[in-house]
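Partial view: only certain chains, each at its native spot in the assembly.
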Amino acid sequence: MILGRVIGEIHGTIKHEFYANRRLLVIEKTSPSGEATGDYLIAVDSVGAGADEKVLVLDEGNGARQVLDSPDGPVRSVVVGIIDDVVTY
Amino acid sequence: MILGRVIGEIHGTIKHEFYANRRLLVIEKTSPSGEATGDYLIAVDSVGAGADEKVLVLDEGNGARQVLDSPDGPVRSVVVGIIDDVVTY
Amino acid sequence: MILGRVIGEIHGTIKHEFYANRRLLVIEKTSPSGEATGDYLIAVDSVGAGADEKVLVLDEGNGARQVLDSPDGPVRSVVVGIIDDVVTY
């Protein structure tokens, strides 16, 4: 799993029906302290994450389908938590 | 999932029968704002994506097989949407 | 599987219920001799790993779910061992 920041959303008329009522978020990957790594991914929201929030992203299909209650959904990445705090020792 | 742009197609006479009537697209990976990242992948079309269109690509085998209705298809990557707009906050 | 060092924990109020009573560790990836590689991942603890300990991390969803006894848990990475010694020939 990785940490990221919600920087946008994608919209499209032609898409698999699975995405019809789901938000597709653009997630900037970050270091534990919050700096952008220069990479990103697209993830389905499951926690109501808003603009600029730090989030935990699961990047694995079978777990993502369970979170979204869709045993055959075309999904690999899902936002599974909003991060309040990263404590580093 | 990632964003990309359709830049080509591949053709081959000798291939697994699964690919017989499917388009195999060359997808240039892009940043959220559409710049090429320098990387690419080959993905099966599922939405009728045309030349130069921005697309959403699922890069995970079990989900890809579901999209293509082929429980045992040799596939990992599939184009699952055409992107109209990427809104960044 | 990879080697890493426990450098922190993440906390969040809004998250999937699976994470309710589990520690989410920030793992700095290391070389076999223990130098940081500059990359990290977030992993669920399964062995009681503490601050600064060298650990073995499994980064694969199906195995991670088995370790955590949760056939449908949203998890990909889990700490599966604490490293006492890395012998290089």
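Per-chain numbering from 1; labels A, B and C assigned in written order.
As a working rule, contacts are C-beta pairs under 8 Å (C-beta built on N, C-alpha and C of every residue); 3 or more make two chains touch, one makes a residue touch a chain.
Since the model is a prediction, treat every value here as computed from it, not as a measurement.
Participant: With 3 copies placed here, how many are in the full complex?
Facilitator: If we count every copy in the full complex rather than just the 3 shown, we get 5.
Here is the rule we go by: only the chains that are shown with their structure count from here on.
Participant: Based only on mean CA positions, could you tell me how far chain A sits from chain C in angstrom?
Facilitator: Inter-chain centre distance comes to 20 Å.
Participant: In whole angstrom, how far does the Cα centroid of chain B sit from the Cα centroid of chain C?
Facilitator: 32
Participant: Where on chain B does chain A make contact in their complex?
Facilitator: 1-3, 31-32, 46-48, 56, 58-64, 66-67, 78, 80-89
Participant: Which part of chain A faces chain B closely enough to touch in the complex?
Facilitator: It comes out as residues 6-16, 18-19, 24, 26, 40-43, 51-52, 61-62, 65, 72-77.
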